[in-house]
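Note that this complex is displayed minus one protein chain, with the remaining chains in position.
Now for chain A:
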Amino acid sequence: MTAQPLPEHPDFLWRTPEPRSSYDVVIVGAGGHGLATAYYLAKNHGITNIAVLEKGWLAGGNMARNTTIIRSNYLWDESAAIYEHALKLWERLPEELDYDFLFSQRGVLNLAHTLQDVREGVRRANANRLNGVDAQWLEPDEVAKVCPILNVSPRTRYPVLGATFQPRAGIAKHDHVAWALARRADELGVDLIQGCEVTGFLKDGDRVVGVETNRGRIHAGRVGLAAAGHSSVLAERAGVRLPVQSHPLQALVSELHEPVHPTVVMSNHVHVYVSQAHKGELVMGAGVDSYNGYGQRGSFHVIERQMAAAVELFPVFARAHVLRTWGGIVDVTPDASPIIGRTPVENLYVNCGWGTGGFKATPAVGWTFAHTLATGEPHPLNAPFALERFTTGALIDEHGAAAVAH
């Protein structure tokens, strides 16, 4: 593996227009999801009278804070379908957007450390293959061939008993993904408005007809929420209750190193995931902090545990230094699957509940949420992820099954 040079920054990427008084569609949140939704609304549906409203700066939320892992090795059919659709879109997006955002298909290993992990992994690899997702089960010696710096000795506290491997999985440079989408959306006529916080909703009876913002009222034919960790706070202002809980999720990076880590390694059981960024930082994450929170920082002991796990798995990292840690706020649902679709309020649509894993879904979110906003109907890929499933009981329970604990 050789280090790739970073892409050049284009001169300018998008306009900064004043908000108009009315749009066909208003999207709240200019993270990857909001931007991809605007892009596909314009591209696939020809709807260009759109504003994306962002309270901070473009893609400064979880889009700027995630560990950029992209994969589609989810257990259940509904999940495999939407994440694999995303992965297929990722594979052609750099060319389509004419922006090299360093999508690197270096593969992902999901390690097994217990007999139950092994059974779960073998089952998931088989389920993936039945769904047309590339997946293999690897024995420890094969794991070591994919990632030679990984300690697969049987003498560790939680030995590596094998792993699932998805070769098409990988990482991408998240900021550049957002800028690539923003540039194209802007070119297609979408207004990207930063420093514009949605503080309430304009209603006509039980219908949403616009939003209140710190920059005035904006009327809208339809409103789509893509506000990640703040979804429930926002939806409540429209009188909609969402079954999500917001938690801090932390990540950290080391200083720069020579390229040493050729793939992405995730471990559910000892709970750390590690990849090496293009510039050379080791990028690590783990699970959410147990409590609810909006403070964009988490607890030190969570970082301590993930570092201990990382050093046991990768003895070569023992002398690496932590350069920076940060937190984002993720919204978690009871079944660890997202909610995309209608709300009980007419003209108000929601995309939320992606928890710790929504970056990888970015293009598929845009594709399906745009379809829903354009037609008022779910796309076949997001239909199973409707809010109603918590009443009907048709849950898509990816807790643990998704190859990561949430």
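Keep this in mind: a residue touches a chain if its C-beta (ideal position, glycine included) is under 8 Å from a C-beta of that chain, and two chains touch if they have at least 3 such contacts; residues count from 1.
The working rule: contacts and distances are computed from a predicted model.
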item	value
Hidden chain of the complex, named as in its UniProt record, picked from "ABC transporter permease", "Sarcosine oxidase subunit delta", "Biotin-dependent carboxyltransferase family protein" or "Putative dihydroorotase"	"Sarcosine oxidase subunit delta"
Hidden partner chain, touching residue among A:S246, A:S267 or A:S337	A:S246
Positions on chain A where the hidden chain makes contact	230, 232-233, 241-246, 290-295, 297, 299-301, 331, 334, 390-392
